[in-house]
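Partial view: only certain chains, each at its native spot in the assembly.
Labels run A, B and C following the written order; every chain starts at residue 1.
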């Protein structure tokens, strides 16, 4: 097998997702290879469905989603190693009672053991500046801390793209900015769904999802304009 | 939740009477181990179910499992004992279940709950309280879909982390989240003036004037 | 304790939420194999969890609440079954058995298993509690009832119940592991219980 490119692009071709008879997403054609991409839109417009397609949490009813050479319909497991996903509610993502155990959890599934494993966990804790949380019980963490642990548990898998689905809703201004800074410093490609319009002003590309279609695709400023028009109508 | 509203003549009979009948029928059916009597009961039971005017397709779906079960019982008994005993057992089981379905299908869920509340009223002497019981009953219905969607969200999060089908890893966060929301829900209920101990029964607080 | 009503509201909610959990486990389709007409169902896992997590009284009440709803005709048992008929059918005894099962599991876990300080012993004790209640008690009611209702010989009914053993043991292990983990992260639940490390 040829080595995969460092950061393979994601390509959606003619993607439609149907749920209970209605199209939640319709005829989406997209190539995502920018470094920072934002997705905005009203409640129920289809944002989460769109980003869940990218790591095979949702499979297209019609069309294909490709990450590099792989398609989500066939290679779900390998794609999930490349495309990490941070959920809105970090509590869903936390599995083990201790923070270190929780972060190690995904890496264990990749077959790592012993010092290799602990080194990797320590490295990611250090990188996010949350080494002090290492031995805490995960369920006693505050909202902001939980969100950082959830991010660590994704980054430890060393994905090439990280998708965030509304990661800042529970957070105060300080934690929001901390997370934002963390995302800004990621080497990986980041695709961020958010209602927090301030957060995305520096992004390269913004998609506005409306009623199951990509209604706008371009500069953040223009996208915001478009979004405000929709939400005020 | 119960599908359509119950119709037919049996719907007019009070729920208490129907349950009383069911109780008596269950005794009589065991008291008479003769094939002709059992056939007569069976015909009566079929009539009762038909009187509920349930659409036949829905009825079919409901009763398919029952027929399967009775089939197994009948086959096993024919092989291990007499043909007659097998017939009596199978018919008895069928009639009893059909009567029970007739009661269920002809009684509205709310009527059923009201009956249980009446029946449970004496338990207040044991320290239970019927308002609390009916709150628990309604809340259960409300939270089944909630637990389901929480389960789906958690499982999805774990798929995303490369974990497939580990029951412990799904159940632990599911329960912790459920317990945490239980706390918030009970605050919300208290905030809406719910009184779990009705004044009459509340231990009198130390009156400090 | 301040006004004791918040406490009881919380208990009502816990009972309801676990009843909902048992019902939700019924959304997984049941399997019927073997010589007795009783399905393998995941709902017993919920019964075990209710007892092991909520303790005897609340655990038992959540099974009662579920079964009252089933009795009232809601299709909350595995395979979408419900109504009075189920209790009179071959599985009725097992269903009734769920009630004391949760009680026994809750009692043993709260007053015996969680008092063990060594993790290994605690796991073994909890597992044994769950097996005694979740298998012993349930079968003690379920097996004879099936025999009576169907007219099958008691020995057949007992033999038939053997097909549940592997599944039920597996459920007991899962319930034990889950319950101990949850008690570890959520100590308030069985208030006043000493667990190691605290």
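The criterion applied here is as follows: a residue touches a chain if its C-beta (ideal position, glycine included) is under 8 Å from a C-beta of that chain, and two chains touch if they have at least 3 such contacts.
Just so we're clear, the structure is a prediction, and the values are computed from it rather than from any experiment.
**Q** Each distinct chain appears once here, so what's the real count of each in the file?
**A** Listing the labels with their copy numbers over the full complex gives A x2, B x1, C x1.
Here is the rule we use: only the chains that are shown with their structure count from here on.
**Q** How many angstrom lie between the CA centroids of chain B and chain C, rounded to a whole number?
**A** Between these chains, centre-to-centre, one finds 17 Å.
**Q** What's the distance between the Cα centroids of chain A and chain C, rounded to whole Å?
**A** That gives a centre separation of 38 Å.
**Q** With centres defined as the mean C-alpha position, give me the chain A-chain B separation in Å.
**A** 43
**Q** Which positions in chain B are in touch with at least two other chains?
**A** Where chain B meets two or more other chains at a single residue, that happens at 172, 176.
**Q** Of all residues in chain C, which are in touch with two or more distinct other chains?
**A** Each of 181, 185-186 in chain C touches at least two other chains.
**Q** Spell out the residues on chain A that touch chain C in their complex, using ranges where they run on.
**A** Interface residues on the chain A side: 97, 137-140.
**Q** Spell out the residues on chain C that touch chain B in their complex, using ranges where they run on.
**A** 4-6, 8-10, 12-17, 19-21, 23-24, 27, 32, 35-37, 49, 53, 61, 65-66, 68-69, 71-74, 76, 79, 81-90, 149-153, 156, 174, 177-178, 181-182, 185-186, 189
**Q** Note which residues of chain A are touching chain B in the complex, please.
**A** Chain A reaches chain B through residues 52, 55, 57, 77, 80-81, 84-85, 87, 89, 91-97, 105-106, 109-110, 139, 153-154, 157.
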